[in-house]
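Removed: one protein chain of the complex. Kept in place: all other protein chains.
Now for chain A:
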Amino acid sequence: MFYREAGDFKTSYRDDNQTFPIRLDRAGYWVAIAVAFGIVPFFVNDYWVNAIFAPFFIYAIAALGLNILTGYAGQVSLGTGGFMAVGAYAVYKLMVAFPEINIIFHVLMAGGITAVVGVLFGLPSLRIKGFYLAVATLASQFFLIWLFNKVPWFYNYSASGQINAPERSVFGIIVTGPNTEAWAKYLICLVFLVGVAWMARNLTRGMTGRKWMGIRDMDIAAEIIGVNPLMAKMTAFAVSSFFVGVAGALFFAVYLGAAEAGESFGISKSFLILFMIIIGGLGSIFGSFAGAAFMVLMPVFLKNVLVGGMGWPTDLAAHFEFMIVGGLIVFFLIVEPHGLAQLWRLTKEKLRLWPFPH
């Protein structure tokens, strides 16, 4: 009833341009931000942060990154796990080499390093598209993991081959290492997520985003209107990899605390993030959130219901989860390529007209 644009006329292009044109959406957004920053941190415990919030926030960052590349710019990538590993190993080396510099900068610099690596591995996209590009990025996934396992310099010659996050703090609050409090973990991930989402939104609503989408939809037309295809693709790889690198850095330094390339950032990670954006919605900021939330929450939910509630064996529940994810991927690819974001949009469209459907 109140979910209306009516009486909410846009009197300037600025108003017409805003992220949430409908007042209720806008309000909901600010409420969510306020709750996330002002209320949740006081109540979270280790279980909630480790099982839900930290992975959700970090995967949402990675999903935003991949969505920029694949959803917006139309360049398929199966190398997300490898690029997360670049972020992780970069932040590790930086943390160890420059302990006096703030971890926030380390994470950002790890993103920057990943951006450079992403651009290098993105170069083939200038020549190849679709399936062939997917294979090329898959090769970069395997190459990067192999590199991090093979060259001891990356893990500082540790006997286990693992990297371990030293303790670092921001404004006197410990954010990495085993002594990190749940709420600190939660907040640092949240801050990065909000920053990344805000940048992603700005880039995709402006000319950069239009260039990416132009290349995705019709590269010939994009070029004739003035898009330099090389620049458009390379900026997509750079921005995307920057986000993915930040996600990888947080995943290792804040969430896991210790990591090994193949185990933490293997090919299954690449697919997981890809599934997130397919289920959430390609070319949608909201979809990146929805997909990440779904893929994080579903296993937790199934575990609680099937194993906890109905007494199923754990492995059976795990298989069941695979089937659900597989089924959903097929469903969304065939029926609703724009994912949960589109379902949400359609619901809102109906709601806007309700109760008079015409």
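The rule is simple: a contact is a pair of C-beta atoms (placed from the backbone, for glycine too) under 8 Å apart; a residue touches a chain by one contact, two chains touch by 3 or more; residues count from 1.
Going forward, contacts and distances are computed from a predicted model.
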| item | value |
| --- | --- |
| Missing subunit (named according to UniProt) among the choices "Ribonucleoside-diphosphate reductase subunit beta", "ABC transporter ATP-binding protein", "Sarcosine oxidase subunit delta" or "Cytochrome c1" | "ABC transporter ATP-binding protein" |
| Per the touch definition above, residue among A:Val44, A:Ala182, A:Ala222 or A:Val254 touching the missing chain | A:Ala222 |
| Among A:Asn202, A:Ser268 or A:Thr347, the residue in touch with the chain that has been omitted | A:Asn202 |
| Touching the absent chain when the full complex is considered, from A:Met213, A:Ala261 or A:Leu274 | A:Met213 |
| Interface residues of chain A (partner: the chain not displayed) | 13-14, 17, 199, 202-203, 206-208, 210-211, 213-214, 216-218, 220-229, 235, 239, 283 |
